[in-house]
Structure formats: C-alpha cells, structure tokens
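Mind having a look at this structure? Questions to follow.
With one protein chain withheld, the remaining protein chains of the complex are depicted in position.
Note that the chains take the letters A and B in the order they are written out, and that residue 1 is the start of every chain.
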Amino acid sequence: MTEGVQVSGSLRNRLAVTLTGGAAVLAVLLFIVVRSYAAQIAQQGQDSILSASVTSILDAAVIRDGVVEIDFPYASFSMLSTPMDDRIFYAIYQDDTLLSGYGDLPRTAGTATRAYQGSAVRLATASRVLIGANVRTRISVTVAQTQDALSGTLSRISRNVALFGAGFFALATLLSIWATAATIEPLQRLTTSVTRRGPQDLSPVAKPVPLEMLPLVASLNSLMARLDQSLRQSEDFIAEAAHRVRTPLATVRSYAEATLQRVDREENRQALRSMIRAIDESSRAAGQLLDHAMITFRADHLERDDLDLVDLLRELVLRLTPVAEMKDIELHLRADGPVIINGDPILLQNALRNLIDNALKYAPGESVIGIRIITEPRFQVEIRDQGPGFPADEIANLTERFSRGRNAVGTIGSGLGLTIAQDVAAAHGGSLALSNLPEGGACVTFSL
Amino acid sequence: MKFLLVEDNADLAAAICSRMQLDGHVIDHADTIQDAIAFSETGEYDLILLDIMLPDGDGRTFLQRHRAGKRDTPVIVLTARSQVSDRISMLDLGADDYVTKPFDHEELQARCRAVLRRKSGTAQTVMQIGDVAFDPVAGHLTVAGEVVNLRNRELRLLELLFNAPGQIFAKQKLVDRLFSYDEDVSENAIEVYIGRLRKHLEPSSLRITTLRGLGYRLDHD
Partner (left out) sequence: MRYILALILCLWPLLAVAQEWEDRQVFQGADASRTLRILSSTDTSFFEPIIAGFLAKTPEVSIEYLVIGTAEIDQRFRQAPDRYDVVISSAMDLQLKLANDGFARRLGGVAHPDWAQWRESLFAFTSEPAAIVVNRAAFDGHPLPRTRQELIQALRTRPDVFRGRLGTYDVRDSGLGYLFATQDARASETYWRLMEVMGSLGTRLYCCSGEMIDDLSDGTIAVAYNVLGSYASARQQTDARIAVILPSDFPTMMMRTGFVSRQAQHPQDATRFIRHLIGLQSDPASKDSLPLPPLSTDSAGQSAIALEPALLTYLDGLKRQTFIKEWVSAIVQQ
C-alpha cells in the first residue's frame, strides 16, 4: 500500500529539527548575551574599585610648603585585594613628572585595558588640580590591576551559563519531542481510522480533526464520495448491462428450445442446437468474465470473515444438485464436522462453484463427483470426478487465462473457471492443484 | 401445473409461455408488480416465476408482500444477476430458488420439481394411467403396489411419455429433451433409458412401443 508513494522528508523530523535547532540557536544566543552582559558588569565592578582606589589616592594629595605630599591610606591598595591575588601597579604623576610608582605603566585616560609585564591589566586614571600658595599643579594617578579574578569570575559565569544553556536546550529538546508527537498525533489517528476501515467503507471521515487538516480531510472525503459514487455507478451499470444483454439472450434461448421441439428436419435441428450452444457459451462467458472482474477487484482487499467451509459447500451442493441430477450425477459431500476458516465467503463461494461447475461439465452421466474437505496440514477442498481427466501435457497451462485443454473440445464454457479458482486461492495465500486420478478422472485440490 | 410468470419483457414472456405450454402447463403472465399482486391474490398457482427487474419496482417488493401475506406459493426468481451475494438476499426475502437468464428450461423444470418436492402436500401431481401411478415431482412410480424411485433421466423420459400417452416421440426429440446441448450423444443413448423404463413397467399394463423409424409410444393395454 505504501509503494508508489514518494517520500520526501518527514513532518516529524522537520518539526523536531526546527524546534531543536531553534532551541539550540536560542541557547547559544542566551550564552553569548549573558556572558557579554556578565563581562560588562564584572568589568564595571573592577573599574569601580580601581576608580575608588585612584580617588582615595588623589584625595590624599596636598601641597605642603610648596611640595606635593600624597599620604594615601592603606585602604587604597587594600581594597584591590582579590581572591586570585591580582597584581597591582600604580603611577603618580605631577604634571608630567613621575612622583612615585611604576614609571613604565602605560598612560591612558579614564579606564582602559593594556598589556603590562606580560599580562593584561585594567587601568584607571584620574587627575586633580592642586592649588597652593604660588603653585598650581595637576596630579594624575593611575592604578592598574591584573584581571585574574575577573577572568576567574567570567569563567565561572560562563560555565554556569553554559550549563544552564545546556539544561535549557535539553529541556527544549524534550519539549520539542513531546510537541512533535502531540502535533503528529492527529495525523496518526486519522491514518489509523482510515486504515482500519473495511475495503468497502467509503463513508466520510466523521471524527473531528484539527483546523489545519480540514482541507486534507475534506478533499479525502470528497475523493471517497466520488469513488463511492463511481463504484455504485459501475455496479449499477454492470447490473443494467447484464440485464440488457441477458434478457434478449433468454428470449432467444427460450424460443430456440421451443422451436427445437417443433422442427423435424435434421439440418434445422442441428442449426437450433448450435444456436442454443452459442447462447450458452456467450452467457457463460459473460458470467465468468464478470466473476473474474469482481474477484480481481476484491482480491486486493478481502473481506475476511469466520465461516464454516462445510456449510458453504453444502449450500453450493444444494444449489447445483438440480443441475447435477439432469445428468444423473451425484454430488457427494464428505465432511465430519464444521470446519471454521477465515476467508472471504463471496470469493470462496464463487471459486468453489466454478470448480464444481467444471466437474459437472466434464463428468459423464450417472457418475459421482466427490467433494472432500481436508483440514491437515492445510485447509483443502478436493473435488474428484470420473471423467476423462486432464490431458497430461496441458495440466500446467490450464489455469492460465482463457486456456482450454484438449479435453474441452466440444464442451461449452470459457476457460476462466480454473483461473478464477486459482486467483481466489492465491488471494487467500493458498493454491490450486490439478492432477489425474490413477483410477481415471480429474482431481482438483483447492488449498487455503 | 399452473404457473404465474411475472416478466415485463414481452418477447421473453411469450417465449417462456410457449415453452411451458409445450409441456402441457398452464401459465399466466403478469408484466407489472401490480398485476402480479392481483393475479397471485385471486389465482391458485403451483409456482410463481418472478423477474427481479420490473418497470414499476424491484421484484423484491413483490416477494416481501407475497410472504407478508402468508402465501406459501413457491417462487423461483428469474434474474440476470449471477452474483452469489444476490442469491442470499433473495432467499432471505422469501424466494425458494433462482435461475439466471438465459436459462435452460430443463434446469428450470428440475428446480421447480425440487422446490415443489420440498413443499408438503403434492398429491395433486400424481398421474394415473391404468394401474400405474406416477408422481413426476416426487419421482415415484407405483407399479402393482411397488414404489419405484426413478432416476432423473428416467423420470423425465417417463414424464414426457405419461403426459401424452399414445403419442409418438421421435428419438431426436427425446435426445434434445434428456441430454444437454453440449452432450454429443447418439440416438441409441435413449435406448438405454427406454430399456430401463420398460423393465420398471413390466408388471403393469403400460408398454413402451418402439416404432421403427418413428420413435417411441406409451401404450396402455
């Protein structure tokens, strides 16, 4: 059922990938944003402390007796202690002269990050103008600190955000799997409900479906309605055709039969007999063609049911007994008890009727046709007659469509009987076997 | 026997009636359901032949009505359908059997016999000639108190002779009646069955006389 349908992608996969991909992108974005924000905040923290240190040093600058004195408190450097024991550097300039500190410390304005003594250091600079009695001078203080603690904090934050992001991603993935399953579920439900239908069920889908599936289901319903109507029309057409073809044929045959009884001349008699034979052949052909068409159609979707094979055969025998009696043939059904099998009753009835019909055609008058049901190793129906049997060299071909063996010379009937039976057997997973009996006569074994 | 034929196709109806009358049956013809209902309510029929597809409705409607009226006249349906499924629905509705068009009259006769046999009280069908009682439906031949069960071909052969005692039946005619049209039998096949009947009739006052070149005749001594 799924062959011939091209598969391109998968809704589930698309949804899952989109959601998961989106979650991944968001998680990465989250990581980047939070980390850069954290970096900013952390840097601001360091800058605040550096600025406070600079300020505390600047505040301690005074001019005493024309000389600049900067008696900065212990706290100026004490506040720069970090858990990672960052190194500190400072430089105090009076105008452009170095008063004390590290002379090779880079000179910057405000806050900046530079390389110094092999590490990245953060610098904060501020200046103040000191006004003394006859002197006016600018004091510039730079305090710098390595960024080990900062990096440490950032790594910790990065790790935590990464973990958080990964957790979020994992959660989002789970959520997307669930969401995907939940979204696909109505589709699967619809599939199940349509698949579960019997082969003849073309009724519209009644269960409520999500809004997005509405156009699909509406189209499906409309398709099924059209198909249903088309099938009905075909059925009606076939019935009508059968009626229109067969009724005139019936008229001709009845008249022919009647006339046959009234003519005396041999040539007229032969002519009428030929006419009747021709009508019978065409009628049988039409019947078998219709049967075969029906079986071919039905074999794709068997309507399996539990049925009693014995009952089925008994009914067939009952139906065909009048015909058998006309040749004084006895239809002998042998069965011990009910035989319950699982199959399509209409197809089975059709196939078996065709086989018994065949046997009736070829069995000589006043003979016995034996019908036997076998249950081990498989379910089998065996039909034996006392006729001429199958021509040995043609047995293999007999079931091919329209094939009639040499033994059929002179016998009315298209060759579809065995083909029909074989098709039905095959549809049930069984087979049809033809053989000749050692004591004479044909044996047909219909297996399921 | 008295038949009611419900068939809307005039040609076919005429053909069937003609064929039936050949065998000495009485047959009425209705071509609509309405007429069929009227006929069946007034007349006493041994068997109704019903066409399923009628101009004013499905033959099934007639069946339902017929059965609802508690009539037990057997009905054989004439149908163009040959699907097995239809048989079930027809039997469910109350038909006793069916034949598909075009049908063989001998088959129809056989089915009528079978249907009537199943019905109780078929005493009317017994025919008597001399000291021989013959029930073509049951297939019994009573000769000098002995009941003989006839086989189908013997039965049909005897029925033909019994229906027209004193009439000469040509061999070919008998062949045409007794054997199917695809059976290529010589005229002498009839000899066998005539022989058998002669044997059954020996103790009776009936004889089957061979008229050379002409045929056979049932004679009553």
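Definition applied: contacts are C-beta pairs under 8 Å (C-beta built on N, C-alpha and C of every residue); 3 or more make two chains touch, one makes a residue touch a chain.
Since we're looking at a predicted model, the values are computed, not measured.
Peer 1: Taking the complete complex into account, tell me which visible chains touch the one left out.
Peer 2: A
Peer 1: Using the touch definition from the top, which of A:Ala23, A:Ile70, A:Leu123 or A:Ala427 touches the missing chain?
Peer 2: A:Ile70
Peer 1: Kindly state which of the options A:Val54, A:Leu80 or A:Met294 is in contact with the chain not pictured.
Peer 2: Answer from the full complex: A:Leu80 touches the omitted chain.
Peer 1: Of the residues A:Gly101, A:Gly132 or A:Pro391, I need the one that contacts the missing chain.
Peer 2: A:Gly101
Peer 1: Based on the whole complex, identify which of A:Ala42, A:Leu58, A:Ile92 or A:Leu352 touches the chain you can't see.
Peer 2: Of all options in A:Ala42, A:Leu58, A:Ile92 or A:Leu352, contact with the hidden chain holds for A:Ile92.
Peer 1: Tell me where the left-out chain touches subunit A, residue by residue.
Peer 2: Output for subunit A: 68-78, 80-81, 83-90, 92, 99-101, 117-118.
One rule holds for everything that comes next: only the chains that are shown with their structure count from here on.
Peer 1: Would you mind pulling out the distance in Å between where the CA atoms of subunit A average out and where those of subunit B do?
Peer 2: That pair's centroid distance is 62 Å.
Peer 1: Which positions of subunit A touch subunit B when the two form their complex?
Peer 2: Interface residues on subunit A, with respect to subunit B: 239, 242-243, 245-255, 257-258, 260-261, 264, 266, 269, 273, 276-277, 279-280, 283, 287, 290-291, 294, 319, 321-323, 325-328, 346, 349-350, 353, 361, 365-366, 410-412.
Peer 1: Given the complex with subunit A, which residues does subunit B contribute to the contact?
Peer 2: Spelled out, the residues of subunit B in touch with subunit A are 9, 11-12, 15-16, 18-19, 22, 53, 78, 80-85, 87, 97, 100-107, 110-111, 113-114, 151-153, 170, 172-173, 176-177, 180-184.
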